[in-house]
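In this view, the complex is presented without one of its protein chains, the others remaining in place.
In order of appearance the chains are A, B and C, and numbering begins at 1 in each one.
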C-alpha cells in the first residue's frame, strides 16, 4: 500500500485539463531532486564501542554485494569487523550462510534479499542468542528476530510511483507501456503494484502490459525477448524493467533490430544503467538508496551497541531519486544520493 | 570421456585381481593382501585426500573445525547433495546420462510446496502427488531414451527443459513459501534430528546402502554394469538392456524427486531453481566416486565419499576464511589432486568409448602408459 | 549416453553412398541420388523441422514473423550462442568433453572489461590479454586431460571451478561496467553492422567454415574423428591422439574465450556469469548437430543449424506470445521431435549392423569403384 508514502501525500490537488499528467509531472519534479539530507537526525549520543564483529550475508546479486561493501566501509569507520558470507542466492545456500552465522556468534547479522521463510530456524536461534538481525530489500516484516528492516515491501512501492510519474510525464499521459517483471524476486512485487496503481490513476487511457521474465533469461535471451515483444507490439512507447539487470544488452539489441524511439526506464539502477543513461541508451533509472541503507544499518547497530532502540532508524524514510540524463550525478559507477552522507552519519556518531 | 585407454583392468597387476571383496576369502596372507589392496591409495585415494583436508583445517581453524559440530554440519549440509549425486549413479553405471535430475528436484520441491500451501492438502497427499510427478518424469525419460532411442544426454536435456516450463507454470518463477512448510508434520521430514544429525543424513545412508546392495550384490546390478560396459555383449547374453536403462531413469527421477521434497522441507520453501546448483556437483561426485573403491565403476559409497570430501573442505573453508573465491579454488584443486593421485582415470562413458576395440589384443594398454 | 548418437553407416540406406558432397560427381543418375540423399529427412531433418517452425510462426504471427527483421534478429541474437556451441564441436569429435567453456567465456568477458575499465588499457591490448588467458586455460585443460590423464568430463568441471575462482578474484562477483565498454572501438566488435547483420554473425560464419574445413577437408580432421571413434585403433595407425586431444581443448578455450569478448562488447559489461547460461544449450546444439548432415559426426554446420533452429523458434515465440514458460516448453519439445524424427538415435551396435549384409554388397560390384 503506497498511501503512507510522502510522495503520495505531498500532492493532494490535481491539475487542470489532464489532472493526472500534472500530478505526475509534479511528482516527477520532486523525485528528480537530489536529496541533501540523510533521514536520521538524532545523534547516537554515547561512545560507540569498537571491535564489534558482524556477519553480512549476501544474496547473490550485485545490489546485495554493493550494500555489503558500503556497509563494510561504514562499519570500518567505527572500528568494526565485517565478514561477508557469500551465497548463490539459492534458499539453501542462504540457509547455510545463516547456519554459519549461528556458529560464528557475531555481535550482529546483516542480510539482504530473502524472506524469513528461508532461514526461520536459524533466525530463531539467533534470536535466542540475542544476536540482532538486520534485513533490507526483503519481502518481510520487522519483529520476531528481525530488528530492523529497510526497503521492505512498505517502503519500495514508492519506487513504482516514481517510475510511473516519469513514464506519465515523459509521454504527456499518452504512454503505452510494457513492464518487464522478475517474479523470482518477491520484493519487486510491491514496486510493480505501486507502479500499476499510480500509472492507472494518472493516465487513464494509457496502455499497460506486464511481462514476467524467468530469471534464466537474464544475461542470455533477455534482449531477444524484448526485441520480439516490441516488434510484435509496435505501439509500445515505454519500456519499464523492474531491475536494472534486465536491461543489460537490450539497447544494443534494439539498435541492431532497427527499433528506435522507445523510452526505457529501469528500477534499481546500477552502474551500467547510469552508463547507459550517459550514453543515451536508456532514459531513466530509479536510483536505489544503497549507500544510505548501508550506513543507516551501521547507525542502527551503533544505537543497539550503545543500549538504545533502533526506532529512529526504522522510522526514517530513506531517500530515493529518479535519475535522467539531466540530473545524472556521475556516470562511471554508483553514487550516493545524499552527496555527503558520510559526513552526516559521522556527525551522528560523533566522529567528525 | 575420451577413450583414455585406462580401464581399471589395465592398471591392476594381475596378482590382485581387482579383488572386489566378492571373491571368497582364503588364507591369512590372502586376507592381508586383500586388506592392503582395499586400503591402497589406488582404491581409496579420496579418503586420504579427505584426511589431509581434515588435518589442514584442524591446524588452520583449530578452535572451530575439529569439533563434533563440524561433523554434524558437514553431514546435515550435504545430505541433499548426496541424494542427488546418488540419483545419477545407477544411470551412469548403465551409461545413461540423466541431466534432468536437477529439474526433477526443483519440480518436486515446488509441487510439494504448491500442494501444501496453495492447494491446502496434507503433507502425505502433497508428497505423494509430487513423487507421482517425479515417477512420471522418469517414465517419460525412459520412453524418450529407451523407446524413442534418443541419446540420453540430449534427451534428458530436452525433458529438463519441459520440466522447467512446468515449474514456471506452477510457480511463475518465484519460490513458494508458507507456514505449512515450516510447521510440524512437513518440517520434520528434513529437520527432525537425533543428537544433531538430521533425518536427511539417514535418507542418504539408506539410499547409499540400497544402491550399493543393488549394484554390488544383485543380479540386476551386475546386469546394469554389463549394460554400461558393453551393451551389445550384455544384450546377446539375454540382459534386457533397454528395460534396465528405463529402470535407472525411473530410479534417478524418484531419488532426485525425493531430494526435492527433502529440500523443500529443509528450507521451508519450494524453490523453482532448487536443483540447478546440484547438477554439476552431482556429476562431479559420481565421477570422482567412480575412481574410488570399485575403480572404474560408478558406485554408491565412492560417491558419498566424494560428496563428503568436498563438503568437508567447503565447511572448513567457511570456518577458516571468508575469501569468496576460496570455495571454487578449493573444489577445483581438490578434484584434480584427488583424480590425478588416485589414478582417477575412469573408464568413461562408453558413449564415447563404445568401440574400444579388442580387449586383449594390440589395444591393451601399452606399458608406457602405466 | 550409452553410445554416440549415430554413425553414418547405420542410418543411411546402403544404396546411397554416405558420400559427403566432397566426393567427385558422377553420372546424372548418381548426382540425382546424391542430391536426394543430401536432402533426405534423415540427413537434414532439423532443416525440415525448422521450415515447419517457420510456417507455424508465419501463420501465428503473420505480420511480424515472416520478415527480414526476424531473420536479422535470429542471426544477431544467436551468434554468441553459436560460437559457444561451435567451440565444443572439435573436442566432441575427438570424444573430449570441455565443460569449462562456459567459465572460459565468463573469464574473457570479465578480463576484457577489467583491462579496459579498471586497468585503462586499449581495446587491442585488453583483448589480447584476455585471449592469452583463454589460451592458458586451454593449455591447462590439455595438461590435465592429456598429460595427467584425468577424464575430460570431470577434469574440465574441475578446471571450470578454478576459472570460477579466478573470476571471483577479478570481479568480486559483480559485473564490471564502464563507459569504455560502450564506446566505439570496443563496442564495434559486436555491434557494428551491415544492413542490420552484426559482426558476430560474421564471426559465427567464419568459425563454422573454419571448423567445417578442418573436420571435413584436412588430415587433422580425419584424425580427430578417428581419435574419437576408436582411439586405440587410431593410435595403432600412428595418429598422435594425445596431441590432437590437447589441440581440441586449446581450440575450444580460444573459441569460447572469443565468444566471451564478443559478449562483453555486445552487452557492454563483463559479467562473471556470462557463460553459464550457454553451457547446456551449447551441448544440446552440438548433439543435435551431430544428427544432421554428417549423421553420427559432430560437425560445424549441423551445430549452426541446431542453434538457429532453436533460436528461430524462440524468436517466433517471443513475437507470438509472452508466456514465461513458453520458451522451455518449446525448446524441450522441438529437441525431442527433431531428434526422434530425424533419427537422432543411438547407434545400433555396429557389429550387428554390419552383419546385415547389404543387397548391393557382394563384394565386387564394379560400378561402385570410383
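In this section, contacts are C-beta pairs under 8 Å (C-beta built on N, C-alpha and C of every residue); 3 or more make two chains touch, one makes a residue touch a chain.
Just so we're on the same page, contacts and distances are computed from a predicted model.
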item: Chain excluded from display, named as in UniProt, from "Nitrogen regulatory protein P-II", "D-ribose transporter ATP-binding protein", "Molybdopterin synthase" or "Pimeloyl-CoA dehydrogenase small subunit"; value: "D-ribose transporter ATP-binding protein"
item: Chains still shown that are in contact with the chain withheld from the display; value: B, C
item: Touch criterion as defined above, residue of B:127, B:204, B:239 or B:305 at the omitted chain; value: B:239
item: Among C:61, C:96, C:189 or C:234, the residue in touch with the chain that has been omitted; value: C:234
item: Residue touching the undisplayed chain, where the options are B:225, B:246 or B:301; value: B:225
item: Residues belonging to chain B that touch the chain removed from view; value: 7-10, 12-15, 17-20, 22-24, 213, 217-220, 222-223, 225-226, 229-230, 232-239, 296-297, 347, 355-364, 366-368
item: Residues of chain C in contact with the chain not shown; value: 7-10, 14, 17-19, 22-24, 213, 217-219, 222-223, 225-226, 229-230, 232-234, 236-239, 296, 348-359, 361-366, 368-370
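Convention: only the chains that are shown with their structure count from here on.
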item: Chain B and chain C: spacing of chain centres that average the CA atoms, whole Å; value: 29
item: Separation of chain A from chain B, taking each centre as the mean of its C-alpha atoms, in whole Å; value: 40
item: Multi-partner residues of chain C (at least 2 other chains); value: 172-173, 324-325, 327-328
item: Residues of chain A touching at least two other chains; value: 86, 212, 214, 216
item: Complex contacts: residues of chain A adjacent to chain C; value: 62, 65-66, 86, 211-214, 216-217, 219-221, 223-225, 227-229, 231-232, 248-249, 252-253, 255-258, 270-272, 275-276, 278-279, 281, 331-333
item: Residues on chain B engaged by chain C in the complex (per definition of touch); value: 1-6, 94-97, 99, 144, 148-155, 157-166, 168-169, 172-173, 228, 231-232, 235, 245, 280, 283-284, 287-288, 324-329, 331-333, 335-336, 339-340, 344-346, 348-357, 362-363
item: Residue ranges of chain C touching chain A (in the complex, touch as defined); value: 61, 63-64, 69-70, 72-73, 76-77, 172-175, 177-179, 181-182, 187, 190-191, 193, 196, 198, 266-269, 271, 273-274, 276-278, 314-315, 317-320, 322, 324-325, 327-328
